[in-house]
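Structure first, commentary second.
A single protein chain has been removed from this complex, and every other one stays in its place.
By letter and in written order, the chains are A, B and C; residue numbering begins at 1 in each of them.
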Amino acid sequence: MSTVIRPYGDTTGDGMVQLSFTLPVPCDKRAEGAALQLAGKMGLDPAMVVHAKQMGEGFTFFVVYGRVNHLVDLSEVVVAERDFPLLSPHEVNALVKRRLRRELVVVGACIGTDAHTVGIDAILNVKGIAGEKGLEYYRELRVVNLGSQVAVPDLVEAARAEKADAVLVSQVVTQRDAHLHNTREMSAAFREAVPADRRPLLVVGGPRFDELMAAELGVNRIFGRGTTPREVASYLVHALITQKAKAA
Amino acid sequence: MSTVIRPYGDTTGDGMVQLSFTLPVPCDKRAEGAALQLAGKMGLDPAMVVHAKQMGEGFTFFVVYGRVNHLVDLSEVVVAERDFPLLSPHEVNALVKRRLRRELVVVGACIGTDAHTVGIDAILNVKGIAGEKGLEYYRELRVVNLGSQVAVPDLVEAARAEKADAVLVSQVVTQRDAHLHNTREMSAAFREAVPADRRPLLVVGGPRFDELMAAELGVNRIFGRGTTPREVASYLVHALITQKAKAA
Amino acid sequence: MSGKLDLDPALVRRARQLARRAGKPVVDLARSHTTVSVERAVLRLAGVTGADADGIPLVNRLVDAVVADVGLGHGVALPVVEAATREGVDDLTLLAQKAAAGSVRFEVPSGRAATAARRAARRAVGAGITRIDKRRAERDRLIKRHGDPDQRPWIYLIVATGDIYEDIPQAQAAAREGADIIAVIRSTGQSLLDYVPEGATREGFAGTYATQENFRLMRAALDESSRELGRYVRLTNYASGLCMPEIATLAGLERLDMMLNDSMYGILFRDINPIRTFVDQRFSRQIHARAGIIINTGEDNYLTTADAVEAAHTVTVSQLLNEYFAHEAGLADWQLGLGHAFEINPDLPESFRLELAHALLARELFPHAPLKWMPPTKHMTGDVFRGNLLDGFFNLAGTMTGQGILLVGMMTEAVVTPWLSDRDIALQNVRYVLNAAGGLHEDFVPAPGGFIQRRANHVLGEAVDLLERIVDDTLLNAIADGTFGITKRPADRGKGLDGVARHEAGYYNPATEILEGEQ
Partner (left out) sequence: MSGKLDLDPALVRRARQLARRAGKPVVDLARSHTTVSVERAVLRLAGVTGADADGIPLVNRLVDAVVADVGLGHGVALPVVEAATREGVDDLTLLAQKAAAGSVRFEVPSGRAATAARRAARRAVGAGITRIDKRRAERDRLIKRHGDPDQRPWIYLIVATGDIYEDIPQAQAAAREGADIIAVIRSTGQSLLDYVPEGATREGFAGTYATQENFRLMRAALDESSRELGRYVRLTNYASGLCMPEIATLAGLERLDMMLNDSMYGILFRDINPIRTFVDQRFSRQIHARAGIIINTGEDNYLTTADAVEAAHTVTVSQLLNEYFAHEAGLADWQLGLGHAFEINPDLPESFRLELAHALLARELFPHAPLKWMPPTKHMTGDVFRGNLLDGFFNLAGTMTGQGILLVGMMTEAVVTPWLSDRDIALQNVRYVLNAAGGLHEDFVPAPGGFIQRRANHVLGEAVDLLERIVDDTLLNAIADGTFGITKRPADRGKGLDGVARHEAGYYNPATEILEGEQ
């Protein structure tokens, strides 16, 4: 397979894409011209405005189809690939038991004003998701799920009290970048309150995170949409046990 | 209203757009990275892959949302604005009668292998479209509708035989740019067969034309989706009578 | 619309009896307790407005001051009025300012002073309730003038920019495109604030703060739209969270038309203490009853955490409980926007027929209530094309089963709070379905003894069984056990419990007295 590819409409290399957006102008020829200008700047050539509909007084919604000029170079794609082995619950338990020789403690929460617990519950609760049991099911892990709308100071306090090895935080609401602000606030609080060598592993997750932003947000790892508990358990073992051993 | 605008999701200036496309790669993290790379090249930052679905063995469909960086400058928008007055049938008839002093002859056809006659019929037949009667309804116009799948030589011949003032050609099928090829073939044939001073006005129409391409395609005017008969009649009078008078 | 399911009337009657028996102990609890928010609501009715320099409302400062001196259990009306008389302050807002400054001492009046205070308090609060009555009459007038929507279900749309000044044009655009009801959803944080913010706000996350001023601004904008459109456009907000009674009061004062107001939502989804919630609930519903506000309950939410097929009967049980609590608080059937939702996994065979069965069950159990029909959310994904399709089938189920209030689904449900264009696409979807298939319910006749009838009767049976267990075990225990939305909420946990007090002897609440006196 070539490393340079293009979007595919119905023929290899045709570069076709679909696009929709609203412009804050009433619907007329000028508006269509404006839509084409935007499409052009996005690299569509030719671009066709196939639908334009005025909404309210001063807005127009457009659907545009066209051929995009850009090439996608697969060799330059950067991804947060899983850089750790995917373990079974049995393997996870065995590693914790043998190498850590005590329970691994996980504290989880939805922080800020976010009350979307389904995601973090899917990771933590026995019930799990997609046929996989959550971390509570792992015999050698001890899970403390603080629930929703937990204030950052309370989280730090709980992590300290429980001697957490890892703190798992969920953020689902993203309007006005709420998830980024809250994550930054959280990681800063841990940096401030806990010396580096005793700081728990910081993990955040949620459907709209960019997994490449971990460093920028001051956390160890980000998990995005469709994460399964096994991936998280495997990562914890990797980061807290296997990798540490290597580093040592 | 400012002349520089941005797409509008739910807040002025947020720049949000929706995008979908297929890449010829199986669905995995690398594919998502490739989708983000493309979105990035199109100017989306940040971009979110909100949906990725594998199709068949080697294709993945993506839906991406994000904020686009580009600004749209309304003052730079180029449009084929109507540069002629919109006349009523009565005014059209009066101008033809008074100034041309004979019937104005219009020959229409779907050329090439295109059999989509609904569009040209909407312009030509009495029935018309969108509540407007077609050109046949105009007393001072004589309309010869050759129907569908007319070969270019036959069209040229008919135009000559009918002493056409204007030739109206419809093209609806656009796959592999059929409409562009056929239009070029048609205008070249007229250039070759008829001296400039006796050449009829060449008008093409169809839902997927770019109205700015007239010169490039060698025709006098292009009409796009949603054209009404009145616009066409007004243009004919403008180009064949009013403007000519000015030029003389 | 009745009788398509061949429900057993005896079983239906039994379900209602059980709901009453399950709910009664909780009503008794509510009648014998008060909360800081109930008392603040009383003060708002008595005309206390505004906030201090830090933005803390004066009703909060005043209640806090009273509590500090005499506790909450007597209610604040008498101590406040007594202090006002004693201090010679006519305007209670002024008194609140003084109290905030620490310059007023409160006591519980007794004897003659108590009687006088009672009378004065009742007068002050009565003025507030009269304002609510006027707002209700005003609504009736405007509906008469502009008219109600032509069709059922009414079309309900949310705006959620976080900025009231972006919300307004979006709401007006939505009304113009066909929305009959606009809901301004609230910022994520508000439900846990133990005060109601003041003034116009532009800074919410995934919603806009509910404030009196925001209510006023939006209602005024929609009054304009109603005039323009010749159709009274209703406004909705949320009487839930720690300030439920106050927000209900503000809604009455600013002529909001509907309020989200559920007996258990705050407990389950905001981890608010159950007792706090039930006490606040009862008061807020009494206000809604008086204000002619339609309430919307929150059973739909259960299906976001529990499975919509497995937990279908918990929705029915909750609807029956909500109905009982509502009636008890004085609400009439036409005010009961009982909630349910189209949340079955769309990959399940016959999922659409299951939806029809559930929706029709609610319809036939509550024939006079304007049921609130909620769109798919949990099974919406980033595939917006599929999303719009699913919303279309949701709309179809709504019209085929005669739902009263159609909360319009958005194709971007899994992605963002709605964009302007999402709303437009969604409304186009609704218009298509109602216009093209609005009469289809006539031809929808569940096969006798067939899939739909069997399913509906099965769910009703499960609901009755569950109600029996709840009656045995108490509702509070059932909630503690995760019966609803598989979320466990013990009665002694959750936020806001410290704002609850058992009535002391002589507890006096002029608002309750007026509201109950005239039921």
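We adopt the following convention: a contact is a pair of C-beta atoms (placed from the backbone, for glycine too) under 8 Å apart; a residue touches a chain by one contact, two chains touch by 3 or more.
Small disclaimer: the values here were computed from a predicted structure and weren't measured.
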item: Residue of C:Tyr238, C:Phe393, C:Trp419 or C:Phe484 touching the missing chain in the full complex; value: C:Phe393
item: Hidden-chain contact residue, picked from the options B:Val118, B:Ala161 or B:Leu212; value: B:Val118
item: Among C:Thr49, C:Gln428 or C:Thr474, the residue in touch with the chain that has been omitted; value: C:Gln428
item: Identified contact with the non-displayed chain, of C:Gln17, C:Thr304 or C:Ser351; value: C:Ser351
item: On chain B, residues whose C-beta touches the chain left out of the figure; value: 20-22, 53, 55-57, 59, 61, 112-115, 117-118, 147-149, 173-176, 178, 207
item: Where the missing chain touches chain A, by residue; value: 8-12, 16, 18, 20, 48-51, 53, 63, 65
item: Residue numbers in chain C that touch the chain omitted from display; value: 346-353, 356, 383-386, 388-390, 392-393, 396, 411, 425, 428-429, 432-433, 435-440, 442-447, 450-452
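We adopt the following convention: only the chains that are shown with their structure count from here on.
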item: Mean-CA-position distance for chain B and chain A (Å); value: 44
item: Rounded Å distance between chain B and chain C, as computed from the means of their C-alpha atoms; value: 53
item: Numbers and ranges of chain A residues touching at least 2 other chains; value: 20-22, 59
item: Multi-partner residues of chain C (at least 2 other chains); value: 160, 414, 416-417, 419-420
